[in-house]
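The other protein chains are all here in position, but one chain of the complex has been omitted.
After this line comes chain A, so read on.
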């Protein structure tokens, strides 16, 4: 098993390399530069000499391959570059944003899995019932709900009107601050998980081995617990992995709305100021999160599904 994990980690390296290249090239060719954004802000850099001086200082006068080489050689040493804006290492800008982002993503996922999966299960056990129809209506609406609007609604109802929860901001160790943004972020994966679970349960309940279980005299509750549940989990795991993986990227809007100091809001801010090294760093973190989650899902598969070859 440890060899399987090691192999899976090594497999990530080429992907990461490709992602780094793509990110670097894209952000090097997009129009607008940090210097021009300073101009746009009305700072006093109208002088052509000042512009070329700044470009030189940030290495922007170098040709693309040279800049790429500098970036890559820094990266292998764990150096993500220097922020144009703060003149601090990018890593130091990103590090304090990591935990809030992870916390929000995990909270949203706990909510989505903790509510979505049981809901899908219950709906599937009584297909066609009022409960089933109601759950699926909610699930479809949950999927099509605009996050931003839903977040605003939550904020209005639970923070402004009822005053139960803080409307925005982040406090280390505070649970109440994470609830509203986690709900806003978690509805759509929750809806998707409810639907995937429901169809997974219906599939598995029709499988031959479930008929065998019935022929053995296994009771329905025991059949669901001992045979159906694990097989459904195998089906749901893929969806769950993709959803958790995508959460950090999806959190951008929600983080901004709730003034959540995570990777997403950092990305928005640094795009606005064309702070390209920070943009590259945050995008890299979002992609890494996706890759790591997927690796964990593969490992989880290897643990619960004996058909997957390990070693």
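Please note the rule applied: a contact is a pair of C-beta atoms (placed from the backbone, for glycine too) under 8 Å apart; a residue touches a chain by one contact, two chains touch by 3 or more; residues count from 1.
Rule of thumb we're sticking to: contacts and distances are computed from a predicted model.
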item: Hidden chain of the complex, named as in its UniProt record, picked from "Carbon-monoxide dehydrogenase small subunit", "ABC transporter ATP-binding protein", "Nitrogenase protein alpha chain" or "3-isopropylmalate dehydratase large subunit"; value: "ABC transporter ATP-binding protein"
item: Contact residue for the chain not shown (choose from A:57, A:174 or A:219); value: A:219
item: Absent-chain contact - pick from A:64, A:207 or A:272; value: A:207
item: Where the missing chain touches chain A, by residue; value: 207-209, 211-219, 222, 226-227, 230-231, 234, 304-307
